[in-house]
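This report refers to the structure that appears directly beneath it.
Showing chain A:
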Amino acid sequence: MELDLDTEMNLDDMDDDLLVIGDSQQYLFFILAGDIYAIDVNNISEMIEYQAITKVPLMLPYIKGVTNVRGKIITVLDLRERFGLGETKLNYKTSLVITNNIALIIDEVHEVTSVEESNLKESINFGVKIERRFVKNMASYNNTHIVILDCDEVLNIKEISQKRASK
Partner candidate 1 sequence: MTEELEIFLEDCDDQLQMMEDALVDMQSNGASESTIGTIFRAVHTIKGSAGMFGFDDIVTFAHTGENLFDSIRQGDVGVCEEMISLFLLCKDHMEVLINLLTEDKELSAAQKEVGHNLIQRLEGYLPRAQIKEENIEDIPSTIVIEAAKWHISIRFHKDFFTTGMSINSVFKFFNKVGKVLKIQPIIYNIPSIEDINPLHPYIGFEVCLLADLSKSEVEDIFEFIQEDVDLYIFLCDDSDEYNTLVSIRKEPELKNELINAKFIDEDTLIEPELIIPTVEEKEEIVLNQKEEEIVLNQKEEEIVLNQKEEEIVLNQKEEEEIVLNQKEEEEIVLNKKEESSEPKKKAVSSLRVDSSKIDILINYMSEISITNSRILTLIDDEGSEIGETVIHMKQLLEFVSDGIMDMRMVKVGDSFNKFRRIVSDTAKKIGKDVDFVISGEDTELDKTVVERISDPLLHMLRNSIDHGVELPEDRVACGKPAQGRVDLRAYQDSGTIVIEIEDNGKGLDRDRILAKAIENGSVKKNNNLSDSEIYKLIFSAGLSTAETVSAISGRGVGMDVVKRNIEDLRGSVEIESTIGQGSKITIRLPLTLAVIDGFLLQVGDTKYIIPLENIKECIELTTIEQESLNGNEFINVRGEVLPLLDIRLLLGENKSITERQNIVIVYFGKKIVGLLVDELLGEHQTVIKSLGIVFDQLSGISGASVLGSGEIALIFDVARLIELRNEG
Partner candidate 2 sequence: MILDNLTALTIYEVETLQDIFILALKEQENILLDMAKIDKIDIVGIQLLLSMVSTVKASQKTIKLINVKDTVLQQIKISNTQIALGLDV
């Protein structure tokens, strides 16, 4: 409980910084199936190392189950599988990014940094490996173009809460 409050406070502080910066926004850059993707940090409440997961039966394959984060029960979703890029192979770099009480499994945290608004663009590059609906926009980052994920679509409750079709 204590710790929860702390993380919330930290996010508040971040907000203040962002106000000062003005036209830029912070993003988490992470690696998934060999490519870099980004999520707006405002969507993220916490990042932790991968930890044991309790399987919940009958759900879609990418809903891996639930995990205990300081007494709170958090749903775990395999982002690679959600995007149809195969199941995540666990190693010591595997992490959980918690957004909206759902933990996303990612291969590796890359960095958290801010992106100027002028470096964002709506059009989607050719060669993006995931479905367009998951893409919010693109960001120029180290001379390449990176997909910024649309969290609302990735975590579309109606879609991800469906039960697995019976065999």
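Before moving on, here are some points about what is shown:
The rule is simple: contacts are C-beta pairs under 8 Å (C-beta built on N, C-alpha and C of every residue); 3 or more make two chains touch, one makes a residue touch a chain; residues count from 1.
These made the cut because all candidates are chains of the complex that A comes from, given by their letters.
These numbers come from a predicted model, not from an experiment.
Note on chain A: across 1 or 2, the candidate touching it in the complex is 1; the others do not touch it there.
Touching candidate 1 in their complex are the following residues of chain A: 1, 16, 19, 52, 54-59, 63, 65-68, 71-75, 101-102, 157, 160-164, 166-167.
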